[in-house]
Structure formats: structure tokens, C-alpha cells
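The structure appears right after this line, and notes come after that.
Shown here: the complex without one of its protein chains, the others still in place.
We call the chains A and B, going by the order they appear; numbering starts again at 1 in every chain.
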Amino acid sequence: MTDPHVDRDVLDTLREVMEDGYQELLETFLADSESRLHELQATTSAKALSDVAHSFKGSASNMGAVRLAALCQDLESNAKDKSPETLAQLVAEIHGEFANVRSVYEDEKLHVHTH
Amino acid sequence: MSVVTEVSPDGQKLTISIKGRFDFGRHQEFRESYERLNKKPQSIVVDLKEATYLDSSALGMLLLLRDHAGGDDSDIRVVNSSSDVKKILAISNFDKLFDIS
């Protein structure tokens, strides 16, 4: 079954690459993401939104969070043109999507040794 | 190729033709033209019909060829020299060592 939120193959690869560091990677990503979300919340500047979205997109894609990466890409590309309402809407969607994937990564963290 | 070599069917006569400038740039080719032969030819012809220029290192190469072919016992003819080339050979008095025409 294909997960529309997280690419499981990516997770398999990461697990293999990171070995003992896998858990740390997950924790770092989650902490990193919290601070990105905070930054997105705190600003209305189009430029700042675009920059944060760019970075967030990068790490999301590395972690296999495909839908989260796509939403960030949307925000990065359209921050200059869209109305504040639309942007606020996008930021909200990113929040929502992160909530979705967060549980996946938390779950990975717990089961890291059982795989 | 600016140095063309031809050996007669009986292997007795070697003809070396020089095209363009006969100067130090031809050194390697010129030496190889006679050193690579298995059998020493009895006579050698250096054809300068298409040689446009000849400098003192070319004279040196002719001396090397003469030495290789037996020095005073060598039979080397230098043919088809242009008037400029002939002048250079005349100043050097190389007609005392080579049959020049």
C-alpha cells in the first residue's frame, strides 16, 4: 500500500544509511521541523515565508515526507503572488500535514530497534 | 610527411625527399629515414625539389647522414636545389663533400 504522506522506501534507505544514527535523525528532523513551523507562523513577509519553505522543503524531501515537501514547494513558489489569506491557508495546511507525518516518525522512533 | 623516403627495389639506392622548410624541426624524421633501414644502401640521393629553405642545422643533418653512410667513402648526391638553397650550400662549400646539382 502506498502511503501518500511518507515514502516508506525512503525510510528504509534512511534506516540503512543511518544505522545507529537513525533515531537521532528522526529526532533532529522533528525538532527542526517544529522550529520551521514556528518561523512560518511568526512572519507574514513573503520573502521570509519563501525562504523557510525552501529549507523545509529540502529536509522534508530528504525524509520522504512527499506531501509536506510539495506543500512547502507551493508556498515557496507562490509566497510573492498570493494573498495573505491564501498564504495563511497554505501555512495551515503545512501544519496539518506535519501533524500527519509526525506520528509516522514518532512510530519509527519507537520501533527503531525492532526492525 | 615532410620527409619522404624511397628505396629502390634492389635496396641499393635510397632517396630522401624533403618538403617545405629543411630545419631543426625535421631532425627526427630525417634521421629515422636512413637509420631504420636494415640494409645500408650503396648510394643516397637527397632531393630538395620541394624544400623551400635550409638552415645550418640542415647542413648538420647532411653531415650526420654522410657520417652514417661512411664519411669519405659515402656516395651522396643532393639534387634539385633551388637557387637560394644552392647559395647556402655554396657559401658553406658543401660541394666539397657532396655531389650537388
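By definition in this document, a residue touches a chain if its C-beta (ideal position, glycine included) is under 8 Å from a C-beta of that chain, and two chains touch if they have at least 3 such contacts.
Following the convention adopted for this analysis, contacts and distances are computed from a predicted model.
Asks: Select, from "Spermidine/putrescine import ATP-binding protein PotA", "Oligopeptide transport system permease protein", "Fused response regulator/phosphatase" or "NADH-quinone oxidoreductase subunit D", the UniProt-recorded name of the complex's unshown chain.
Replies: Missing chain, UniProt protein name: "Fused response regulator/phosphatase".
Asks: Just to confirm, in the complete assembly, which displayed chains does the hidden chain contact?
Replies: It touches the following shown chains in the full complex: A, B.
Asks: Among A:Asn62, A:Gln89 or A:Ser103, which residue is in contact with the omitted chain in the full complex?
Replies: A:Asn62
Asks: Take the complete complex as the reference. Which residues in chain A touch the chain that isn't displayed?
Replies: Where chain A meets the chain not shown: residues 10, 13-14, 17-18, 21, 24-25, 28-29, 31-32, 51, 54-55, 57-59, 61-64.
Asks: Even though one chain is hidden, which residues of chain B still touch it in the full complex?
Replies: So the residues of chain B touching the missing chain come out as 24, 52-53, 55-57, 59-61, 63-64, 67, 72, 84, 90-94, 96-97.
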